[in-house]
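Below: one structure in structure tokens.
For this depiction, one protein chain was excluded, whereas all remaining protein chains were kept in their positions.
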Amino acid sequence: MHEVEAAPEAVTEVGDVTRFAVKQLTRVEGEGRLDLAVRDGVVTQAHLEIFEAPRYFERIVVGRTPDEVIDIVARICGICPVAYQMSAVHAFEDLFGVAVDPQIRALRRLFYCGEWIESHALHVYLLHAPDFLGYPSAIELAADHGPIVERGLRLKKVGNDLVALLGGRPIHPISVRVGGFSRVPKAAELEPMRARLAGALVEAIETVRWVATLEPPPYARVPRLVSLVHPTEYPMNDGRITSSDGIAVAPSAWTDAFEEQQVPWSNALQARARDGVPYLLGPTARVVLGGSTLHPEAAAALAETGLGDELQNNVFRSIVARGVELVHAIAEAIDIIDAYRRPVEPKVAWEARPGVAAWATEAPRGLLFHRYEVDEAGLVSRAQIVPPTSQNQRAIEHDLATFAPSVLELPHEEATHRLEQLIRSYDPCISCATHFLELKVDER
Amino acid sequence: MISDRPRVGVVKLASCDGCQLTLLDLEDELLPIVGRFDLIEFPEATSLRSAGPYDVLLVEGAVSTPEQAEEIVHLRARSRLLVSIGACATAGGIQALRNWTDEPDWRASVYPEAGWIESLATATPVSEYVPVDAELRGCPIAPGQLLELLTALRIGRRPQLPAESVCLACKRRGNECVLVARGIPCLGPVTVAGCGALCPTFGRGCYACFGPREEANVASLHGWLAADRSTQEVDRLFAGFTAWSPPFREPAARAVAVAETHHPRKDDPDA
Partner (left out) sequence: MVTDAGFLPRADLDRLIGLLREGGRTVIGPTLDDGALVYAEIGSADDLPTGWTDDAAPGRYRLVRDEGQRTFGLGPPPQGLKRFTFPSRAPLAVAERTAEGAVTFTAAVPDPPRLAFLGVRPCEVAALLVQDRVLAGGPFVDEDYRARRQASLVVAVACTRSGSTCFCASMGTGPEVTAGHDLAMTELDDGFVVSAGSRAGEQLLARLALPAVTPDQHATATAAVAGARAAQGRQVVTTGLRDRLMDQLDHPRWAEVAERCLACANCTMVCPTCFCTSTALDSDLDGAATRMERRWDSCFTGDFARVAGGNFRPRRQDRYRQWLTHKFATWVDQFDTFGCVGCGRCITWCPVGIDVREELAAIAPPYEELPTATPVVAGSTSAYSTAVVRSVTPETADTSTLALVPGDDALLAARPGQFVMVEQPGFPPLPISVSRVADGALWLTIRAAGPATTATIALRPGAQLGLRGPLGRGWDIQRAVGRDVVIVAGGIGLAPVRPIIDTVLRDREKFRHVILAYGARTPADRLYVDEMADWADRGMVVTEIVDRAGPEWLGRVGIVTHLLDQRDFHDRPATAFVVGPERMMEATVATLAERGVPRERIFVSLERHMQCGIGLCGHCQMGPFFICRDGPCFAVSELGDLFGREGI
């Protein structure tokens, strides 16, 4: 934790076993560590350990109303609260047969765009880019590359302000209700935001050009990708849960193809496909699987990078996918504002029905699945929440085992740094997953 | 002013990271801030680490594991000023609802192998373990209050953290009272200001994420609200993000008891 009498990264050699341990991963959300063991050049153990304190959200929501659940599950993650609210609200509306106004649906996407913008800008500029440029943080990066960091902060601010415009505040916004919102903006309130988004779009396109120049470590593998796929909309809040190798289930039917299991080294449950194959969620998966629905601005930015399969085969390139989604989210937000007609009522009336409410939406980090059992009184009696990071966890561990041999010849400090950079490529969100992650490397 | 360039740490216990993220969300001020404060420990943002000593330590999250209970004592010893930030650190947060329950039972209802998980039976505010020099309330904290804290530290003044109800902020904004005009239950009258009355501004009732104000008259508001709806519904209002705050405990405890009675643990959560 915060005890750093020893260096945070430690590499120990006992006999023929080299052990890489990162006591606390930094520039990730939440608390996790790495434990990797290599013996004779072969990775014998690759654990991403999550010591984030458990908070029992699945139990906390029991006995609560759907609207209360929307408020509560936001608190699972301070970076992507909207995602939690969206999966929950869609799940309940699906069960209750609530048909929301098309403009409400559009506002939900606009809201989500805001979160993608702030989360991606945060990750690209403040958390991930320093890895490529050799800085411990964006603070030092800013000293040498002020304009770049300032651009990132401007983008992040636009995203935060967009969430706040619709939800009151960027972290744990308060307006999402079953049936709609507690309040919807007047068209005039969105106008100043549209102007800012237009400026941000230019900077997002510049972002893609910039991150495409960041040199990744050489690495290649062909992962199974999973995301929502919708015939006409970029993966976000609707579509079928689809994999690059043939899985396709309804957004409410995640459990048909996937399951959760507990591992002793983690306070997070790990999710896995029922066939045991690790899979990758998030921007890369969406850009690849949902590429045909990318906004033309984003598609053009992606094409300009000239990255073909490398985008999906080198996980370090996820920063490019994130940049492309930054463009998409901003461009789509502009389109939604341009087409906005304020609904007469901010939300429609609804009645709870007993049954199972389940849905998946696309958090910035990837697919987020919620499943609630609702009783006769309209209260939740059981819950299951599967965050993207607990699904990516096996893919991360798999990548660590695959990637580690290529860095064993490097000085240990640099090798450890590369391993951390690999983990950060997934934008892991550990509070979410605690369910979630810590990497210890035991080189045996 | 505590020093020309205060050494600041930002650490977390059991929490969602949203409060420390608020520092990064001060986009316009972030670079000026890092120009004036040494952020010597902030794992979410930087790989540079320091075990202190700190001039100011911002602590997010509730104390909820044995390791955290030890850790917070060490952190206190290394900090000149320790500031709890957010509802988890100042009131225990939403996870404090377990304080009224059988924690092993909760653990078992989430984790198939409950024995692999280390956790305390309670999630409680930092101040239940060590003295705290200041508290920023809220779930999450208000960016303006965080900036005011940092500014006040620089200037050497007492931070302006008003001891008033949400209602003042609500009326200053020109809002119509949602409780009186629309019958929407609102905890604004017993909740300390700081959020800017967001919920009433957005047409819903305050759910007390900043916690109780001084002289909070919970009994009166509870009684008034319960005249038009069930006691259980009113109790649940208080079983939120600051439920463990003493003024809210009585109704919150009843709400948790009802939930525990009506929805005992079911085995096999993956079924």
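We just call them A and B in the order they show up, numbering each chain from 1.
Definition applied: a contact is a pair of C-beta atoms (placed from the backbone, for glycine too) under 8 Å apart; a residue touches a chain by one contact, two chains touch by 3 or more.
Every value quoted in this text rests on a predicted model; they were computed, and no experiment measured them.
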item	value
Which displayed chains the unshown chain touches	B
Residue among B:Gln20, B:Ser84 or B:Ser165 that touches the chain left out of view	B:Ser165
Residues from chain B at the interface with the omitted partner, ascending	29, 32-33, 36, 150-151, 154-155, 157, 160, 162-165, 167-168, 171-174, 176-177, 179-181, 183, 186, 188-190, 203, 213-215, 217, 219-221, 224
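Rule of thumb we're sticking to: only the chains that are shown with their structure count from here on.
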item	value
Cα-centroid distance, chain A relative to chain B, in whole angstrom	24
Interfacial residue positions of chain B with respect to chain A in the complex	9, 11-22, 24-25, 27-28, 30-31, 34, 39, 41-51, 61, 64-65, 67-68, 71, 74-75, 93-95, 97-98, 106-107, 109-113, 116-117, 119, 123, 139-140, 195, 198-199, 201-204, 207, 209, 236, 240-241, 255, 258-260, 262-263, 265-266, 269-270
Of all residues in chain A, those that touch chain B in their complex	1-5, 8, 24-31, 51-60, 62-65, 68, 71-72, 75-79, 81, 122, 126-127, 130, 136-139, 142, 146, 149-150, 153-154, 156-157, 160, 167-172, 174-175, 177, 181-183, 255, 259-262, 264, 267, 269, 346, 375, 377, 379, 381-382, 384, 420, 431
